[in-house]
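Here's a structure for you.
Missing here is one protein chain; the remaining ones are kept as they sit in the complex.
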Amino acid sequence: MAKPKYDLQTHGFEEVSFEAGMMNGQEYTGGCSGGRSDCCTRTCSLDENFAESEKGWEDFLKVEGGQVQY
Amino acid sequence: MKLQDDYKPYLRDGVDVYVDDQRLIVTFVFLSTRQRLQVKAEQWLIQLLPFFDRVHSIAELSHELPEIKREKLHLFLSYLQSKGLLVDSEWLRQLVFDDEYTSSLQRQLNFMLDILGSPKCVSKAQNKIQCAQVAIFGLGAVGSALFLELLQMGFQNFVLVDEKNLRPDSSDRHTLPLAIDLSLETPTSKVDYYEKCARTLNKNVRIRKEKIKLTTGTELDILLNKVTFVINFADEPYIGYTSIRLSRYCVENDIPMIVGGGFDAHLASMGELIIPKLTPCSDCYNSYFQETLKNWKPIKHAVRDRSKGIGGLKSMSQFSASSVALKVFRYFVNTGCQATENGGRGEFKFRDYSIDYFSVRRNPNCAVCCD
Partner (left out) sequence: MIDKTENLRLRPSVSIVSTATENVWEFFLSNTRQVRHLRIRDQRLIHLVTQLNGTSIADLVKEHPDIGSEIAHLFTALVEWCIVEYQSVSKTIFDSTHYRTLNFLSDFIPSYALLSEQRRFRNSKVILIGCGGVGSLLADGIAAIGVGELTLWDPDDVKNNNLNRGLFTRQDVGKSKVRVLADRFEKLYPDLKVTTVTELLEQETQISRHFGKLGSTDLVINAADYPNVDVTSKLIFPTCMNLKIPHIVAGGSWFHRINAAL
């Protein structure tokens, strides 16, 4: 097997995997790292310009389970 | 009903016929939909197929046939007619629509004939399309492309909702069929521009323009008065908020709806059809994502203003728009193969050119769409 370009010992990091596309929500894993649970759409493009209006929407919609994820 | 003897059967265009002489099997291939119908038939019947040419009447075709074969010929012709293979050669002209409308939709109507099997059903389905009142929220890259496709499908009545103007960067992804000066000095609102485009495709189009933003305070009863189908591409501040808002209204008022795809981070997603009380509603989708994404918590981004940091391609927007347009078409044509209890989301993956799909079931405890 070819030696990976970066390895933990030498470089302090190494590549574990690379996937062409992320799709199924059930593949997501993770430990808790914060109070908010954000879906990839809203986090990956979240614009600070809309931060104020978000609270208004969350209060209006009052979805079960807390914040809206879509 | 038995066909008359002076009837001149015509094996319609758009269908290729292949004959296996040895096994006496005829394969009819519908070119628009790639459907195939295979029929085993007696040799004499197969030999008559080339004479279904609008020239020879049933009387002429059965002239020297014994009675039993005449009966079989009638049955065979009735069968072919029931499968949409025999139509009047002037069937398009006999539809209820004006000539201009029909001629521009000729290809689509032939396509529908493949699926629906009879000119009568085609007429009914296209009439539903023509009479529908469609509200489109958001005329961005995907919404604008979808609007133009719906016009091309023959939809004529719209409510267009978008507060914004076109900008210099709009040519990057918006579909712009008419020449326009995109400079900031001469702003053109999206609703005005796309209304103008609509009139170049169909002079009978009726459009109500709403240059507003969907907010928590929007009066949906007024905005969606007489609307029979809703399509949502409004992604500010967030597609989830606007979709849930609209979905709740649509479920309560029994209006079918589509949440369009192609938004940020899902640049080529394929949209979700929501049929009240049948498919998952947006609250069901929300419940689904809350569960599946509960352990997926991205770290707060170092860059605060990311408004011009997201990517996109016109082709991917077009892909999303077309997939939504197909969903709308299938719904109106009512093929029976639309979404039922299971919803879901499809997504085209750019990197390896595949399409992924996952299913979403109705939440049995949904306070919005379950009794």
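In order of appearance the chains are A and B, and numbering begins at 1 in each one.
Here, a residue touches a chain if its C-beta (ideal position, glycine included) is under 8 Å from a C-beta of that chain, and two chains touch if they have at least 3 such contacts.
Only a predicted model underlies this, so the values are computations on that prediction, with no experimental measurement involved.
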item	value
Touch partners, limited to displayed chains, of the chain removed from view	A, B
Option touching the unshown chain, where B:Val161, B:Cys197, B:Leu273 or B:Val324 are the choices	B:Cys197
Absent-chain contact - pick from B:Ser57, B:Ser104 or B:Thr188	B:Ser104
Missing-partner contacts on chain B, residue numbers	29, 31-34, 100, 103-108, 111, 152-154, 168-169, 171-173, 175-180, 197, 200-201, 203, 264-267, 295-303, 306, 308-315, 318, 347, 349-351, 353
Where the unshown chain meets chain A, residue by residue	5-6, 8, 11-23, 28-31, 33, 40, 43-45
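Going forward, only the chains that are shown with their structure count from here on.
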item	value
Intercentroid distance (Cα basis), chain B paired with chain A, Å	33
Residue ranges of chain B touching chain A (in the complex, touch as defined)	216, 236-241, 243-245, 263-266, 282-283, 285-301, 304-307, 310, 347, 349-352, 354, 356, 358, 367
Complex interface listing, chain A residues touching chain B	20-21, 23-26, 28-34, 36-50, 53-54, 56-57, 60-61, 63-70
